[in-house]
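Every protein chain but one is kept in place in this view of the complex.
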Amino acid sequence: MPEFLLGAALFILVMVAVGLVRILRGPADADRMMAAQLLGTGGIAAVLLLGAATGVDATIDVALTLALLAAFASFAFVRAGSAPTVNKTAAEDGA
Amino acid sequence: MINLLNIGLAALIVGLACWTIVARQPFAAVVGFIAYGLLLTLVWVQLYGIDVALTEAAIGGGLTGALLIGAAARLRGTDAAAAAERPGAPARWLAAGVSAAVTGALAIGVLSLPDPAPTLAHAVAANITSTGVGNPITAVLLSFRAMDTLLEAIVLLFALIGVWSLTPDHFWGGRPGLPQQADSNGILAFAARLLPPIGIVAGIYIFWVGADHPGGKFQGATILASMWLLTMMAGLTDAPPISRTWLRVWLVAGPLVFISIGFVGVVTAGAFLGYPDGLAKPLIVVIELALLPSLAVILGLLLSGPPQRKAQP
Amino acid sequence: MNAATLFGLSAAALIGVGLFGLLVSPHPLRKILAFNVIGSGVFLLLGAIARRGAALGMGGDPVPQALLITGIVVAFSATALAVALLLRLFDATGSVTLAADAPTAVPTDPDNV
Partner (left out) sequence: MNFALDLWTLIAVAAGAVFFLAGTTGLLRFPDTFTRLHALTKADNLGLGLVMLGLLPQVDSVVAGLKLLCIWLLVLLSGATASQLIARHTRQSESG
């Protein structure tokens, strides 16, 4: 069973790694963020599979942390994308 | 199979590091770096450093990514000016040569590490009972090498003071960052209402299990800071003005408790940061409980940047 | 080859790649990224050494692992300070370079008049 779980982890890792080609190609920044998001999900699955294969229970906590913060980069991306308009009002307030 | 997995991981992180360096746009490089941080978490799991994997997951996956994406978005369109300073071909070849030499020297070092490897695991195992905690890494962080942890908390505080010192004069004492438009029915606000309660429980859980299992105050504090930042991003809460006394007390409380327990150790145990017999575990818990909120607020404010508006607009 | 040696060698490669980026990238944000790549390479090297010291049922030598946690947090605080400095420079001058004749990308921030 551990061999199968490790194999599945490797397969998922290779899959999401191939998805990283989107970071190279783009074209939009949103596409790049999606590749990172997919890698995050695949990473969580791989951590869980590795933990089950090696029998280290605490890896579930690592996956839990990753899951909590999985979308954090995407949130920051969307926020940063809408920053210019906010920036202008802030400058007027300050003046 | 496990070898194949490790080789794949190693190839991926080196490839992503190269992409981070050579990518044409800063934003593409930053996304590459975030993916790189995620894969490092897997590498730490493979190296049996679960505590380190937790730290990397929390800091690399959450805080660093948000910080760099924000910076890359602000600096969009600055590549052209910077590209004018790109060094010429001879300088680049020289840099490549130097880097290759450094890599070669390190690789020789890695291959000629002594066997059997020296380890302090025996020393830790022999003395861990005196601390009362079950996780050897927590024992190292808060007992055997407590000075490092104290200095680290102070370094974080100094970094925050450094960030604050960049405030324009007329905004001194104001609120960090730019105001966020609050869209109370927006999707981000929805996530910022739903995730933090779960995140706070998970953060305190990770903090609490740190005594006996992988986890601890840094990881917990990072999760708490991320949740606070999420509510700020969604406009549900606002960053506090940095002139507030309660805020400053909150920031220094953790390190101060740590230092005072250290001085008590001089009297009771004969050494700075020494713990008297039998009291080690309660003192460690007190230090951790005091550091957790301070670290969470320091980390959150580090990401918010220097004040950019007045306290009362 | 065991995992410790493999990741130790990857760490050596990461340090080299990061050093190259730090030397040749003209953009300060890219230099910060390169600095972080070097940092993670150093951490990984220490992690490989920690893994070699596994004994008594511990997956690795706990002392270097504890130092790694400290190191990762300190590296983050240094990155945050560097990014804050860079953004302040950009706000103040409209440029990310220190060259005196650098072309400005956007008009100067009204906050700093």
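In this document, chain identifiers A, B and C correspond to the written order of the chains, with residue numbering beginning at 1 in each.
To be clear about the criterion, contacts are C-beta pairs under 8 Å (C-beta built on N, C-alpha and C of every residue); 3 or more make two chains touch, one makes a residue touch a chain.
None of the values given here were measured: they were computed from a predicted structure.
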item	value
Contact set of the excluded chain (shown chains only)	A, B
Contact with the hidden chain (one of B:153, B:188 or B:283)	B:188
Residue ranges of subunit B at the interface with the undisplayed chain	187-188, 190-191, 194-195, 198
Residues from subunit A at the interface with the omitted partner, ascending	1, 4-5, 8, 11-12, 15-16, 18-19, 21-22, 28, 30-31, 33-35, 37-38, 41-42, 44-45, 48-49, 52, 57, 60-61, 63-64, 67-68, 70-71, 74-75, 77-78, 81-82
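Everything below uses one rule, namely that only the chains that are shown with their structure count from here on.
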item	value
Distance between the centres, which are taken as Cα means, of subunit B and subunit A, whole angstrom	18
Separation of mean Cα positions, subunit C and subunit B [Å, integer]	12
Inter-centroid spacing, subunit C versus subunit A (mean Cα positions, whole Å)	20
Multi-chain contact residues (two or more partners), subunit C	59, 111
For subunit A, residues contacting two or more additional chains	56, 94
Touch list for subunit B against partner subunit A, complex	1-2, 4-5, 8-9, 12, 16, 19, 27-28, 31-32, 34-35, 38-39, 41-42, 45-46, 48, 50, 53-54, 57-58, 61-62, 65-66, 69-70, 72-74, 170-171, 178-181, 188, 191, 195, 198-199, 202, 206, 209, 213-215, 219, 223, 226, 230, 233, 308-310, 313
Complex interface listing, subunit C residues touching subunit B	1, 3-21, 23-30, 32-34, 36-37, 40-41, 43-45, 47-56, 58-63, 65-70, 72-74, 76-81, 83-88, 90, 95-97, 99, 102-106, 111-112
Touching residues (chain side subunit B, partner subunit C) in the complex	2-3, 6-7, 10, 13-14, 17-18, 20-21, 26, 29-30, 33, 36-37, 40, 43-44, 46-52, 55-56, 59-60, 63-64, 67-68, 71-72, 74-75, 77-87, 91-92, 95-96, 98-100, 102-104, 106-107, 109-111, 113, 117-122, 124-125, 136-137, 139-141, 144-145, 148-149, 152, 155-156, 159-160, 162-163, 166, 168, 170-171, 216, 218, 299, 302-303, 305-306, 308
